[in-house]
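One protein chain is absent from this view; the other protein chains keep their places.
What follows is chain A.
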């Protein structure tokens, strides 16, 4: 019985740009068995048409019940994910914990380079997301189907998803994609992405690399408190950052407390500036991936509409205060 079915770990969806609206859906079979792998790829107009088509091209029955990842091409995401997501969501076999990932580059080519018998690339990718999903890992953005839907449905906020680039044999984390309702509108990388992690729900970042200041802060734990003015004219963000200096180009710079304080202050100003830049980018696009709009609900008043929120949000004044609590360096010379 069990030999006759093949559970699959992911679907990858590309295209949708052609006039006929067709998409290319691919997957890798078989998972985990020591057997030569194959990439199955079909050009279809409906997702489940691909699902059915796979069964007709492979000797086993493919089961979507174990599907863990859904890779969606950037171009597709820019046109809106709603249709795709709805299809996945209505299938009772598919878990709500399905990870959603935006891909760039040629994903099928990347798969084609991992067809070895012991190269369980599909499973490793799943393990990676599973690992970073845990609460205290602020390395990469991880969003599953349920979280995406909740963000999408919340009246005034927008979702975000991780972006990866497939390049030859590599699959690299690039940053976070911001959505306006269901279509991708922007992407942030590097430091911006890390600041986004700090401000959003992952309040732990292992390394905050600041090459501009030649400093790496490590084991960052941030406590963010966001406050909206009652008349929605300004937003105050207080960020308390605890951590330590993990790397510094010249340790001589912080030999005395005065220099240490000066460095701290410099980093604080730098972070504040970055946060404001990131938020004003969101304001310009009229998107709210940090779910700040969710804070407008109050126990005894009517929730505001999307239009009202957009209007207030795009002109909102933003005050940011970063307080850095760095552990002093010891035993260094």
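Here is the rule we go by: a residue touches a chain if its C-beta (ideal position, glycine included) is under 8 Å from a C-beta of that chain, and two chains touch if they have at least 3 such contacts; residues count from 1.
Convention: contacts and distances are computed from a predicted model.
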Of the candidate names "Alpha-ketoacid dehydrogenase subunit beta", "GerAB/ArcD/ProY family transporter", "Na(+)-translocating NADH-quinone reductase subunit A" or "Lysyl-tRNA synthetase class 2", which one corresponds to the UniProt protein name of the undepicted chain?
"GerAB/ArcD/ProY family transporter"
Out of A:52, A:127 or A:146, which is the one that touches the chain we can't see?
A:146
Return the single residue from A:127, A:298 or A:321 that touches the missing chain.
A:298
Quick one: which of A:155, A:170 or A:229 touches the chain that's been left out?
A:155
Checked against the full complex, the residue among A:55, A:95 or A:308 that touches the missing chain is A:95
Could you pull out which residues of chain A are in touch with the chain that's been left out?
65-66, 92, 95-97, 135, 146-147, 149-150, 153-155, 201, 291, 294-295, 297-303
